[in-house]
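After this line comes subunit A, so read on.
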Amino acid sequence: MKFEHFGLGLLKGMTVTFRHIFRHPTVNQYPYQRLNVSRRIRGNELVWDKKRCTGCATCAKACPQGAIEIVTGANPVENRYEVRTYRVDTGYCIQCGLCVESCPYDAIFMGYAYERAKYRRRDLVQENDTLLESKERPKSGYFHPEVAAGLPAQTLLVEKIVERKD
Partner candidate 1 sequence: MPDISPLLTGHLPAATAAYWPGGYWGHWAFYTTALITFALLMVMGAIYIERRLLGRMQSRLGPNRTGPFGLLQPVADALKVLIKEDIIPQPADRLVHWLAPVVAFVPVVMIFAVVPFQKGALLADLNIGILYVVAVSSLTTVGIFMAGWGSSNKYSLLGAMRNVAAVVSYEIPLVLSILGVVLIAGSLSLNEIVLAQDIPFIFLQPMGFLLFFMAACAEINRSPFDLMEADSEIVAGFHTEYSGMKFAMFYLVEYAEAIAMSAIISVLFLGGWRGPLLPPWLWFVIKVFAVFGFMVWTRATFPRVRIDQLMAFAWKFLLPLSLINLFVTAIQVLTIPDAPWLVFIINTAVMILLVIIWSGLFKVGWGRVEV
Partner candidate 2 sequence: MTVILKAKDIIARLSEKFPGCLAEAGTDSVLVEAAAIPAVVQYLREGEGLEFDYLNFITAVDYYQYFEVVYHLTSLKHNHAIFLKTRCYDRENPSVPSVVGIFQGADFQEREIYDLFGIKFEGHPDLRRIFLWEGFPGHPLRKDFNQ
């Protein structure tokens, strides 16, 4: 080891850190400032469309985790075939989105919401009506460009950080 640059290398580095004092910090103070997530975000919970679902169980087959459980049966009163239970164990779900891609009837969507933590593990197992779209759990545009078009644009760090031209 020698001081090849007579300590100038050290000084050069110090100018960089000094310049950063005057730059815009990269921090986002989360609960107070929120960024828009991607329109295609694969959020915490699945959103299920009861009307469109035929109970074909393609999603259950596509799910690598086996987190989707579907019970179907005939309804003799209304004389049709109906989905009795559509159950998703969100605790097993890895948000891979393969079920959404596989659904031939566009009946299942990824969730756009992301603050959906639960206190009890049993709350993670969601079925039927809890899976429907609501204000707290909107649909995400993952694999559904028509849904994505209605969502706000994603906040990008490349656009947020305006660096001063050197």
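The criterion applied here is as follows: a residue touches a chain if its C-beta (ideal position, glycine included) is under 8 Å from a C-beta of that chain, and two chains touch if they have at least 3 such contacts; residues count from 1.
As a selection rule, all candidates are chains of the complex that A comes from, given by their letters.
Given the structure is predicted, the values throughout are model-derived calculations rather than measurements.
A.B. asks: So which of these touches subunit A in the complex, 1 or 2?
C.D. replies: 1
A.B. asks: Which stretch or stretches of subunit A touch candidate 1 in the complex?
C.D. replies: Subunit A reaches candidate 1 through residues 1-4, 6-7, 10, 13-14, 16-18, 20-21, 23, 25-27, 29.
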